[in-house]
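Shown here: the complex without one of its protein chains, the others still in place.
Chain lettering (A and B) follows the sequence in which the chains are written, and residue indices restart at 1 in each chain.
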Amino acid sequence: MTSDLRPKLIGARVQRVEDPRLLTGNGEYVDDIKLPDTLHVAILRSDHAHAVIGEIDKADAEAMPGVIGIFTGADVNGLIKAPTAFSRMPKYQATPLTPLADGRVRYVGEPVCAVVAESRYLAEDAAALIMVDYDPLPVISRAEDAASDGFAPMHEGHESNILVQREFRKGDAAEAMAGAAARVSSRFRMYRRTPVPMENRSYLADYDRGRRKLTLWSSTQVPGVIRDALAEAFDVPGSRVRVVAPDVGGGFGSKTSLYPEELLVSILARKLGQPVKWTSDRLEDLTATSQAFDETVTAELGVDADGRLLALTAEILGDVGAQSIYPWTAALEPMQVAGFLPGPYVLENYAASVKAVATNKPPGGPYRGVGRPAACFVIERLMDMAAKELGMDPAEIRRRNFVQPDQFPYRIGSGIVWDRSGFTEGLEGAIEAIGYEALKAERETARAEGRWFGIGFASYAELTGLGSRMSAAPGMPINTGTETATIAVDATGAITATLGIADHGQGLGTTMRQIIADELGVGVDDITVVQGDTDAITHSTGTYASRSTVLAGGASHLAARALREKIATAAAFMLDVTPGEIDINDGLVEAVGTNKRLTLAEVGNAVYSEMGRFPPEMRQDLDLTATRFYDPQFGTTSSATHIAAVEIDPETLMVEVKRIAIAEDCGRVINPLIVDGQVHGGVAQGIGVALYEEVIHDENGQCLSASLVDYVVPSAPEVPPMDVVHIEAVAEGTEGGYRGMGEGGTIGAPAAIANAIADALAHLGIEITEVPVTPERLYRLLKNAEASRA
Amino acid sequence: MTGKITICLKVNGRTYERLAEPRILLSDFLRHEINRTGTHVGCEHGVCGACTVLIDGESVRSCLTLAVQAEDTEVTTVEGLGEVDDLNLLQRKFREHHALQCGFCTPGMLMTATDILSRRQRLTEAELRDALSGNICRCTGYEHIVRAVAEALEETLGGQA
Partner (left out) sequence: MHRQFRHGEQNVKPPPFSYVRAESVEHAVTLLRQHDGEAKLLAGGQSLMPMLNFRLLAPEVLIDISRLDALRRIEETAGGLTIGAGVRHRQLLESPIVAERFPLLGEAMTHVAHLAIRNRGTIGGSISHADPAAELPMMMVLLDAVIDVTGPDGVRQVEAAEFFEAALTTCLEEDEMVTAIHLPWLPAGAGTAFTEIARRHGDFALAGAGAVIAGGDVRIAVMGVHDTPLRVAAAEEIIAGNGSIDDAVAAVREAIEPNDDLQASADYRRHLAGVLVGRVIRLAMERRA
């Protein structure tokens, strides 16, 4: 029984518990961790995109001062079983992951040799002296080529370079399209990106020879996944592998997969008997960390005369690079493009075909939004194109087509089911936040002055907080659908919550405390949260796919309630009342209506340290600890509408994003500060996706954008003021009413900005079908439009 | 080739003497020779700003500075700003405004902000964003950082209109 008069922490702008440590330079990221006698690794990487590895001349390198050894695939690959991401999808072709290249390289940046030395400086000196002979093979640099028969499969045993393919079908799209009053279509292209977390990947492995136990400190979002993979790879019991994700400096999906370097340092630590550390530099990050968003979508939308959606067809080609990443598989992103393309709309006829193809580029992996940014870009551009054709306001065409309250739950063309999230409320919320009417008037004025001013909308829905009945990739080797929480009070009254998640900036240490504090009746500072350590919990995966609040939050609610009952039982006994008369407020356990009270420390001490305090038949169930697991089964629908205003200088073609409004629904908000922060950060990356960032490979598979000078991420002046509105349509089906969030900025903002640019250029008849819209691309579009007018 | 030399630096008021190669970057000296790991390394080509420290009160990229160049100067790192239970003005504002998420860019951001505050100039929001443009953050989208620094600047200038 919780006092309803006590102000709740859930919903409050609680300052983060994590901050004082991080603000004072007391963070502990993997590269900060110092173990005696640590050896350092520099990796020699392939400079060929596709080649057979010939002779490796390392004699001069081995002789360099401070060098302990130089290792190739022949030395290390056979020491483990190569992790392979499996999938139940038909025609799926798997690719094994080896720590170093296995006789053949398939992307520039693939690790070939590991130089182990006393310092990173010395290791790099030696790496510069290694000569590798390559026998070049034909390079597949375009997804279209990978999908054709013109190139041999790049993996042994494969029939083609199509790693996975699938069709989605609902209704009769061809027939419905034929009856459409208006049809709009295009070939859309979203180019390749990389997440660029501020902390480069870093791994430190230590092998205890006495206990035969491997500990890996990893800059990872998924310590549980890594630990299970390592146990399998080394064929050892899980108790002999510990993976710890300490402070992790951002991930955005780039740290959600198993990397060859994690395998490598683990093998080397076991082999050499000393701790082994490898920290990626930024050049390596830009060329060997997983990449994303490389999608080509040819799509058509048919609508009736009132603008209602009749049919949607799409052909999706996803360039997933040289490997099917572990554990997500190559299916992850391309399937989600198809899965989410129908959007938050009523649409009965859908046909999509998807191919995920291997090219000689770094492996594709998750990046914030996964397939949803491309899906949203395509459908929202089509919506605007259809609106333009019919002379409709883009707000109205969306309003008219949203799934309505009485239509939920609604199954969309790909089989995904939306529960009742605030689609329409999001649109209206964003319209109000940006002041749409005034903004339209501003646009009129600007146009009268010859300025290129545009407004763009993007509405999306996504599935978050996935339970066990929803798989991001059916048959992939991990369970993403459950979380477990263990909460305990010790003999001093200290509360410790152990969770299977792995916070890397989202403030879960604080939001989970808010949940537990509210349930238990204590303050956030009374609770310690342990996360990111596979030794602390029986099983875990980590933090990814906007799941932690729903799943770990749900488990925390349940565990805290169960713990509270135990505290009440013990205290009731101690105070000679019934458990139902016990309340906990501000850490004090009280018998309501009396002045009898105990501190949590007194209760804890009584249970654990006072011999014979409780009768034996009570004591068995009285351990002040509770473990609960939570599975939301399906998951939650989250949604948002973004509205962007842009102005383009007609002469220089520089695009300025003047304002963005976002109205988002993530269900019940635990901490508005943190939700705002996630929206802001996602939108900033979305601006990068829309205007600045692009991984560029030439036809030989050489990465041309291999520094932060060329891979351009937004800095403060590139991000405009943002208005954020929280819709808070409480999720009926989840514990706590939460919906997952965090990825929306990269989903909605690129589409909204692309639409705004198209609006600004509407008078020139230019459509926007490719992102990023760089100044050079705009220049070409204008030149082409001029030429066709001539 | 070259052997090690003695490098003597004053960091956050304390003097350190270490034997190291002349090529050692100030960022690596701080992190690995004297264990001040609060300064972070993000790119080592002077773009991201995560490694920013102060030399004689001015912000510099420690990845573009040789440790030996910092001799006879006062180096200030994030560890010199405040303590966990005694945050300085900027740190408190960062916390209030949720101006950090993963915390990796934060030390560099704080050092740049400290330089900005020390110039005691009133700045518009656009000017403030320009001044922060050399520090990349991938988590926050900058909005809360700008608010935190603007408020700290306001308070530093005494809140005059």
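Quick note on the criterion: a contact is a pair of C-beta atoms (placed from the backbone, for glycine too) under 8 Å apart; a residue touches a chain by one contact, two chains touch by 3 or more.
No experiment lies behind these values; they were computed from the predicted model shown.
Considering the intact complex, the chain excluded from display touches A, B.
Summary of contacts with the chain left out: across B:N12, B:T37 or B:S59, the touching residue is B:S59.
One chain of the complex is left out; on subunit A, the residues touching it are 42, 44-45, 47, 108-109, 120-121, 124-125, 127-130, 132, 281-284, 287, 651-652, 654, 692, 696, 702-707, 709-710, 712, 714-715, 717-718, 774-776, 779, 783.
One chain is missing from the display, and on subunit B it is touched by residues 1-2, 5, 21-23, 25, 44-46, 49, 52, 58-61, 63-66, 68-69, 112, 115-116, 130-131, 133-135.
Heads up, the rule we're going with is that only the chains that are shown with their structure count from here on.
Averaging Cα coordinates per chain places subunit A and subunit B 29 Å apart. Contact residues of subunit A toward subunit B in the complex are 15-16, 18-29, 31-32, 34, 121, 195-200, 247-250, 252, 281-282, 504-507, 673-674, 676-677, 679-685, 707-709, 713, 715-717, 719, 721-722, 745. Of all residues in subunit B, only 21, 23-24, 31-32, 35-45, 47-48, 50, 77-79, 81-85, 87, 91, 94-96, 98, 100-107, 110, 126, 128-130, 132-146 touch subunit A in the complex they form.
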